[in-house]
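One protein chain omitted, others in place.
Naming follows writing order (A, B, C, D and E), and every chain is counted from residue 1.
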Amino acid sequence: MTDDGYATFADERAALNELVLKHANLEIKRFFSLDSQAYRDGALPATTKEILGLVASLVLRCDDCVSYHLGRCRDEGVTTSELVDALGVGLIVGGSITIPHLRRAMKTWMELMGEESHLAAE
Amino acid sequence: MTDDGYATFADERAALNELVLKHANLEIKRFFSLDSQAYRDGALPATTKEILGLVASLVLRCDDCVSYHLGRCRDEGVTTSELVDALGVGLIVGGSITIPHLRRAMKTWMELMGEESHLAAE
Amino acid sequence: MTDDGYATFADERAALNELVLKHANLEIKRFFSLDSQAYRDGALPATTKEILGLVASLVLRCDDCVSYHLGRCRDEGVTTSELVDALGVGLIVGGSITIPHLRRAMKTWMELMGEESHLAAE
Amino acid sequence: MTDDGYATFADERAALNELVLKHANLEIKRFFSLDSQAYRDGALPATTKEILGLVASLVLRCDDCVSYHLGRCRDEGVTTSELVDALGVGLIVGGSITIPHLRRAMKTWMELMGEESHLAAE
Amino acid sequence: MTDDGYATFADERAALNELVLKHANLEIKRFFSLDSQAYRDGALPATTKEILGLVASLVLRCDDCVSYHLGRCRDEGVTTSELVDALGVGLIVGGSITIPHLRRAMKTWMELMGEESHLAAE
Partner (left out) sequence: MTDDGYATFADERAALNELVLKHANLEIKRFFSLDSQAYRDGALPATTKEILGLVASLVLRCDDCVSYHLGRCRDEGVTTSELVDALGVGLIVGGSITIPHLRRAMKTWMELMGEESHLAAE
C-alpha cells in the first residue's frame, strides 16, 4: 500500500481492477470471480476466511493483499486482539522477514479502527 | 512428508526435533518454545490458529508443516468440510503451484480420518 | 517427483487429483477447471503456454509442476534445444537455488525423450 | 516500479545499474553480462524469452522486473492479447497473491502502448 | 525503503515498531526480543551475523530488511569490498530477480558511506 492511506489504496485498487478486467481474457475474468467466491460463508464463516486470507498474505509478504484483507476483517467485525493473534501466528510461521509488513499492517489497522497512530511517521 | 504415512512422519519429526534441541543455542530453543505458544487459545481459539498455521504452510508450500497442522486440526475436531474450505482459500491465494501440496494434504487427511484412500497410489 | 520415474509420478498425480476432486468444494473444482483452460491455444499457442508453465514452475521450485509441464512440452513437440533455452532463462531469473530442480528436470526430460540417462544415479 | 511511470523507472534503473557495476566484483559483472545474453535469440526466439522473463517475474512478484520485461515485450512487438494470455498463465500458477502486480503490469502496459488509462487513479 | 533515504527509513521503522509493540501479544513481544538476541556475538561474531542477515534479506527480497542490515553492517565496520562480496553470493543464489534489491542496496550503502551517489536518479 502506498503511504497515502487506506482510502487511496482502495480507490487505486478499484480503478486498476477495472482496467485489468477491461482487457482480461476469459481465464483472468473467471479467476477474479473465483477470488470473490472463496471468501463467502461456507463450512467456515467469512470472518475466518478473511483472517486466513490475511495471514496467507502476511507470510507471502504482499502489502496490498494485507491491506485489502485488513479492510475486510474490519467489515467482518474482527477485534484488535483477534487481529494481533492472527498476525502473531503469521510472524512465527514467516519469521522476521515479515516484520516490515507487520509494521505496515498495524499502521493500516489503526487507521481503519479510526485511531490516530500518532507514533507513526508519515 | 515421506510416503510412509503420518505415523512415520510424526516419529521422525519428534526424533529430529530432539536432535536439534540437543545441539541448539539459546535463540533456537526460545524459538521452538515460542512456536508452541503461538497456537494456544488466546483471543483466537486454538482451532482457528491451527487452521491459520495450515493455510500459511500450504501457501508457503511446506509438506511437513502441512502434515503437522493437519494432525493438530484433527486433534482440534476440524471437520473435512471446514478443512476443504481452508485449503480452498490457500489454493486461490497461492495458485496452481500449491496443487501438489494440496494433493498430498488430502491424502494425509484421509489417513488421519481413518479412511482408506483406495484411489491413492503408494 | 519421486525417484520412480515419470510414469509413477503421472499415475500418483491422477489418483490424488481424483481424491481431491471427490472431496473438493465448488471453488476448488472451478480452480482445477480453470487450470486446464489456461494452457489451451489462445492468442499464444499451447506450446508457448506450456513453456511458460514450465519456467514459472522452475523459478517457484516445484518438482511435480516441472515434471507435469515437461510431459506436456514433450506432447507439444518442444525440442531439447528449446527446452534447454527455457530452463536457462529460469536459471538466470531464479538463481542457483533452482539448480537441484534443473538437475531433476533434465533427468525427467531424458526419460521422456526415451534416452537412458546412464549418468544419472538412482 | 514507482508511480512516476515507465520513463522514470527506466532512468533510475540505468543510473543504479551503473552504480552497481562501478562497485561490482567480477562475479557480479559476469552475472549482469549473462543476464543480457539469456534473452538473445537462440533455440527460442527473443520474443518468447522475454515473455518467459515476464511470467517468471510475475510469479516471483517483482514489479521492477515485470516493468523491465514489459518494455522489452513492447520492443519485440508482443500484442496486448498475447500479453494478456501470458499474464493469465502467471495468475493461474501464482494465485491471487500476484494480482497487485498484475494490476500494476496492466497500467504500465497501457502506458507503453500509448493509451491513456483514464481509469487508473494516480 | 522509501526513496527518502536511510534516516527517514530508520525513523519510520522505530515509530512503527513502537506501534506494533504497544498492541502486541506476548508471542510478538518475545519474537521481537529474540530477533535482537540472534545478532549478538556468539560462536559467530556479530559482524558475520549481520552479513548473514543481509544476504538472507537479499535472497528473500525485502528492501526494508536489507536497509536495516546495511545500517548494522556499517556500524560493525564492514568494508565496501566485503559488502560487495556478500551481495554477490546473494545474487548468484537468488538470481536476477534480486537485482532491483541489489540496486537499491548499493544506493543505500553509498548514502551510509557518506558518498554522494551522483549517478542515482531520485
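Definition applied: a residue touches a chain if its C-beta (ideal position, glycine included) is under 8 Å from a C-beta of that chain, and two chains touch if they have at least 3 such contacts.
Owing to the predicted nature of the structure, the values given are computational and were not obtained by experimental measurement.
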_Visible chains in contact with the missing one_ = A, B, C, D, E
*Would you write out the residues of chain B that touch the absent chain, in ascending order?*
2, 8, 11-13, 15-20, 22-25, 27-28, 31-32, 35, 56-57, 60, 62, 64-65
_By the contact criterion defined above, which parts of chain D meet the unshown chain? Give residue numbers in ascending order._
25-27, 30-31, 34, 37-38, 42-43
*Positions on chain C contacted by the hidden chain, ascending*: 3, 61, 80-81, 84-85, 87-88, 91-92, 96-97, 99-100, 102-104, 106-107, 110, 117, 119-121
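To be clear about the criterion, only the chains that are shown with their structure count from here on.
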*asked:* By that same contact rule, can you tell me which chains touch chain C and chain D alike?
replied: A, B, E
*What's the overlap between the neighbours of chain A and those of chain E?*
B, C, D
*Self-contact between copies chain C and chain E, residue sets same or different by half*: same
*asked:* With a Cα-based fit, what is the angle in degrees between chain D and its identical partner chain E, given to the nearest 5?
replied: 120
*asked:* Using Cα averages as centroids, what's the distance between chain B and chain D in whole Å?
replied: 36
_Two or more partner chains touched - positions in chain A_ = 25, 27, 31, 34-35, 38, 42-43, 56-57, 60, 65, 81, 84-85, 88, 92
